[in-house]
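Missing here: one protein chain of the complex. Every other protein chain is in place.
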Amino acid sequence: MDAALIWEWVIKALFLIFFLLGGFAYLTWYERKALARIQVRYGPNRAGPYGLLQPIADAVKLIFKEELTPSMADKVIFILAPIVTVVPVMLMAATVPWGPPIQLFGRTINMSVADLNVGVLYITSIASIAVYGIVLAGWSSNNKYAILGGLRASAQMVSYELALGLAFVLPILLAGSMRLMDIVTKQAEMGWFVLIQPVGALIFLIATLAEIGRAPFDMPDAEQELSSSYHSEYSGMKFALFFMAEYEKMIVICAIAATLFFGGFLGPGVDKWPWLGPIYLLAKIIVLLFLMIWVRATFPRIRYDRLMALGWKVLLPTALGLVFVTALGILLAEAVNPAMLWIIPLLSLVAGVLAVGVIERALRRKEYARR
Amino acid sequence: MTTAAPHDVPHTVQAGTPDLAARFPGLVAPDERSGYSGWIVTADHLVQVATALRDEFGYDLLSSVTGVDYLPEGKMEVVYHAFKTTGGPGICFKVQTGRDDPQVPSLVSVYPGAELQEREAWDLLGIKFTGHPDLRRILMWEGFNGHPLRKDWQEPYYEDEAKPFKSRSPEGHVYRFEDRNPFGDNVRYPEDFDPEKWTPENPEDLLYKSLKTYQAESPDGIETDHIVVNMGPQHPSTHGVFRFVVALDGEKIVNLKPVMGYLHRNHEKIGERNTYLMNMPYTDRLDYLSPMSNNFAYALTVEKLMGITPPERAEYIRVIMAELTRIANHCMCIGSLLNDLGAFFTPMIYLLEERDLILDVFEATAGSRMMVNYFRFGGVARDIPEDALEKIKGLAFERLPRILDEMDRLMSENEILRARGIGQGVLTAEDAIRYSATGPLLRGSGVPYDIRRADPYSIYDRFEFDIPVGKNGDIYDRYIIRLEEMRQSVRIIQQALKQMPEGPVMVGKPQYQFRPPVGESYGRVEGPKGELGFYIVSNGKPTPWRYHVRAPSFINLTAFGPMCVGQKVADTVAILGSIDIVLGEVDR
Partner (left out) sequence: MSIDLILFLVLALVAVATALGMLFSRNAVYSALFLVLNFATVAVFYVLLSAPFIALTQITVYAGAIMVLFLFVIMLLGAERLPASPALPWQRPLAIFLALVLIAETGYLLLFRQAVTATVSLPQTDVFGSPSQVGTALFNQYLLPFEVTSVLLLSAMVGVIVLTVRKKGERE
């Protein structure tokens, strides 16, 4: 371990953290602006040109807000919970590759903070840790709404982790590696995985929406029902940390989705000019983020039990089916003919249509028993 | 303005209503006071007569229950108005009892819809309803001193019987009471009550006890704890300061009790002190989302009492305004329902745009966007200005039909709305009638009862329109019905605009103060939220003797608890949104 390597790590980590912090601030602006345009409004337009200084104003407000701690709360855990929520999110971003390796000062520098050979597994395990912050926040607040909200949120996360994990398996199978860098380079030769496994990408996006608690799966902060649930007792900077965790999670999850299914940093000209890599990845992240905001502006919230039913009864079996289909396609491609790979999108589309059919049938108006 | 009393004829049975005196000889007598109608039932036989009315004569919808305190005669009277859901005029029956310790048998066993209204009568007038399952105060707080609508009740710092208070302008100098008593407390406590020593356990106990009566033993003998959760009064989804207490088994609701009165200002007491015209702006504040409709009902009631009819053009303007209000109200209702379901404001803001255009029309016509104070007895305050009329035409013929179709495409087929709406919060037709539900709530359950058709008032018999009816009585049906009602309202407005004649908008000379003849009058309109009725008793003075509002939001809440049992917590919010309440009207 030479000193230069440690410096490299420190600098990359700092870059990433600053990117996430700045990204969080401007993601709130981006969301408010995009929502406003969808809803025929202006959105923030007072602080600075186009309201660009709004995030800074918000930050100042949150920092100077009074921090309240309920008297019957469990103080230690009450303070610990927001931290436990934010840190895993930042950790999760470590494995995402931002570009092809570059030569700088005579060294080969990987464009990710940690290029693990089990990168995908790392992401799932860190994501599973993130649940604790929410459970503990709900419990330590000593408030009925908070504890109900915390339990709900964590049950939701644990349930959707299964579908999410299986969706992770699809690119792993296709690339034959858990290293995110390998997955990206494999997409350079095979084409974006979203083309080979479109239904898998869709399941991944749905499951991530649920995993990070965004609309229409925003049970954790279902304001209309539980008055913002697990963080209802939090104020000031502690509240801001929960807020930060949610938005940073959005960014990180979009980065991961872009890496796994949308070709990561790939794009025309990346081989020649490696600095295009981060730009392409950022562009993909922004497009995916807009998708999330769009969904939020459009869909009402799913009720909790139906959300669980969707996770367990629709997404999980479909994802299992997709894993089987993908493995089958890869085997056939190896044994018979490489063109047989295209059996994967066909069969997975069939699986997807079946799943939609199941939902449709469940929703079809029935003669319900009159109470 | 003519004030000839039309009631001076001897009592005859109204055409189309049964002769109760013949059916119950000796138990029921016709009400023969001048200006009154209906039947007086002896208290002991009230339940028997009511059961017969419901089962034999088909008066299945008990619309209004209220009391009147006849202090000079030393009597209390409970007045019931019942209607047939198949249409036609209603029947009014009354029970009289003494003023000291008045007791009347409760009708909850026959008409469960009477529950909240009987509680209100107990709260405000002190009439005990024997056999009522849960007779607690409803609008005032436990521990309130006395019953404020009794004529001998006087508030702290009591000044005068009726407005304008003579004591407030001694020697011609007018002062405001608030200036005289800026920080003093104006609450008087009962004799044995000390606010310092009082702990809030007892009334809460009362409330929670009434929740527990419904708790069922679990079948396998396992003891389970029911969590009691208070939603509100400070809760983002109760549309104001409304509170409901839910007993939960897991996330399933086993019982639910609404708690209201946080916005109570005793509208009816205020109404008794004001002159008739003074009350008009107050009605705007009842259901502040549909003020025109409130004006309409009040004007109709007083006109009925006075025996006058407005000129043709005024009738058309009234109908146009009432239907515009209906559209504005349903815009708000659907928008907030979708919000309650968790849509992030998009449908709400789209619909608010339409509502704003309608409010522009109100502003141009009445001078105010929400608190319109537009109707007068015998007409409306002023004619619609030319440009506002153009705006209405643009809305009715061009914009609204297009926007409504657009909204339909945007929302109706949304999977999540269907999943959360279909089969949730089901209210069967029988239950809806039993709980005295009216408006979209009743029609959503499949009962085609719309007062505009069932018992037409004003000039509604001249228009062609359909009554949308739901099949399943769930949240989704109520939503669809509201959307369809907006389309029908547009149809009515289109026809009214085509037929509207020129002419005056007010009969006679406007006057500030008048004395209607002695008598009673019950007027009702099909408001956006349901049957909005006013019951007014006049004793020939410039102020009404009794002024009662039959508030649809309030009475529709009777069905709220039963609808929620067995549902999830998340659904209560949606169900409440689909009832469409406004707290200004619930608490009055």
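Per-chain residue numbering starts at 1, and chain names A and B are given in the order in which the chains are listed.
Note that in this section a residue touches a chain if its C-beta (ideal position, glycine included) is under 8 Å from a C-beta of that chain, and two chains touch if they have at least 3 such contacts.
All of these numbers come straight from a predicted model, not from anything done at the bench.
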Sole contact to the chain not displayed, among A:93, A:135 or A:266: A:135
Option touching the unshown chain, where A:31, A:58, A:161 or A:233 are the choices: A:161
Hidden partner chain, touching residue among A:45, A:69, A:124 or A:298: A:124
Footprint left on subunit A by the chain that the document does not show: 74, 77, 116-118, 121-122, 124-129, 131-132, 135-136, 138-139, 147, 150-151, 154-155, 158, 161, 178
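Please note the rule applied: only the chains that are shown with their structure count from here on.
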Partner subunit B, residues of subunit A touching it in the complex: 35, 38-41, 144-145, 215-216, 218, 222-227, 296-306, 359, 363, 365-366, 368, 370-371
Interface residues, subunit B side, partner subunit A - complex: 227, 229, 235-237, 251, 338-346, 349-350, 353, 414-420, 422-423, 426, 428, 472, 566, 568-571, 573
